[in-house]
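The structure under discussion appears below in the form of structure tokens.
Note that one protein chain is taken out, while the other chains of the complex remain in position.
Then we have chain A:
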Amino acid sequence: MSGDGVSVGGNVVDNADIVDVFHAPAGFSFTAFDTREITTPDGPVSLRYPRLDADVIHALCDDVRKNRNDCLASMPVNDIIDVLAKAVELWTDPDYPLRRLAERLVPAITGYDADMTRIELKRYMRMFRRRELLRFVDDDLPCPQMLDEYRPNRSGGYTRLYGPDLSFHVFSSNVPGIPVWSMTMGLLVKSGIVGKSSFDEPLMPVLFAKSIREVDPELADAIAVVPWKGGTEPLENAAIGEANAVIVYGSSHTTELLRPKVAESKPFLSYGARIGFSLVGRESLRADCYESTIHHMAVDVATYDQQSCLAAQTVFVERGGVLAPHETAELLAHELESQQRKYPRSTPTQEESLAIRRMRSSVEMMSLFAGGSGTGMADDGSGPFVIASPHGTDWTVLYYPDAASLPTPASPLNRTITVVAVNDLADALPVMTPYRQWLQSCGVAVDSTRLFPLAQRVGELGIDRICPVGEMNRAKSGWHHDGGFNLLDLVRAVDVERGTDRFADSFDDDFE
């Protein structure tokens, strides 16, 4: 399972049997490696990664920082955008070898359905094309060139924005490709990147770094990505000590473990657990549109099996449409079954299956208690019920007749969706209030007269992203991730104050 050897810079050894799941600056050598076997439809593949200790991490950080100072630090932001855009453009070619590699290996590593992964990855990478990168930059910064030089600010002086020399990124594995977002933001503020990837999906950040190398090897040398087991303190302490900023994706457990280790003076951004919900208005359940609304609802549940923080866990459905909420639940169940046939769910762990079982039986018991039949459709939707997939725990629809009876808007995930009937969408909001700390995405299917009034209300509730039902898992370029700023939160501003320029002028020989 392990082998010693020397690899320079971690080039992709893709002879189909061994794939490197790490990236390091050219010239950096690791002394020993381990491998993990995965099974793909084309046979077994070994994922190779370096053996690490704190010294290796320190050396890696040194190298990345030095390369960053030599090249990236002085690169105009427009040039960085160009490099990233060209690297991403490579991924728009279906035959691009790294894309092919990702499409082959990511499903095998994560268990996600291959077709779903292929489609979602394709969509995802397109979010980082040139015109989209401009959104990230221009949305946060009134004058992006402030990243390059002192530019006039609105208070009469000049401002220059400095990103961290080195940022340490802890990537999660729940949704393939997410590290690309975090790496892109780091590079746009001219930060060297040391990324800790997860063994549950170590590939995408590495492949993205390789694509950058194809376009601009020097820029790629300001990046290192290595996997290790989360919670390995010597490695994490080393990386946190070296970095000027720490960005963590993952469960609250992960972020709470790391947060105390980061000095107060360093930016610490964490993207943790969230509960997504959606609001389905009666107008979206008209005879001419209910089918597509329900399809979109199912997509929000099926995509990456709700493992993304963006996913819907509870849907509030308004009474008064052509379809009643309990009928909507029933049709949603059918649609989830058809999603299951197209894009089968990944295999959950025993604990995950048990959690679903427990949730199902608890609602069944509520239903029996209320005099219903437990499972299957309720006759009139007046009591809670469960619709369970014909096989195992593939998908589950839990139905509650009113918001008051909803015990929790959080789902055991893996395609378990709660449908709550409400007389008015506004009735959903008080129920969500106690969960403010976990709120983020809210899918909506309402007409244009209601959109902004509703957005106003859910914004007050703590939501930071409102999107169409069906798009919940696909955040758009420039989104203020968890309500923060993608670039601004990473930089520090230096002002040359108003008058300093005039004062400097006063020392000119021919100053008047």
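Going forward, a contact is a pair of C-beta atoms (placed from the backbone, for glycine too) under 8 Å apart; a residue touches a chain by one contact, two chains touch by 3 or more; residues count from 1.
By definition in this document, contacts and distances are computed from a predicted model.
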Chain not present in the shown complex, as UniProt names it (candidates "Acetoin utilization transport system permease protein", "CoF synthetase", "Putative membrane protein" or "ABC transporter ATP-binding protein"): "CoF synthetase"
Residue, one of A:Gln306, A:Thr328 or A:Asn486, that touches the chain absent here: A:Gln306
Given A:Val106, A:Val175 or A:Val226, the one touching the chain that is not displayed: A:Val175
Options A:Thr40, A:Asn69, A:Ser353 or A:Ser382, residue touching the unrepresented chain: A:Ser353
Sole residue of A:Met185, A:Met366, A:Ala445 or A:Val469 that reaches the chain not shown, by the stated touch rule: A:Met366
Among A:Gly272, A:Pro401 or A:Gly443, the residue in touch with the chain that has been omitted: A:Gly272
Where the unshown chain meets chain A, residue by residue: 172-175, 200, 249-253, 271-275, 306-309, 311, 313, 347-355, 357-359, 361-362, 364-366, 368-369, 372-376, 391-393, 408, 410-413, 434-435, 438
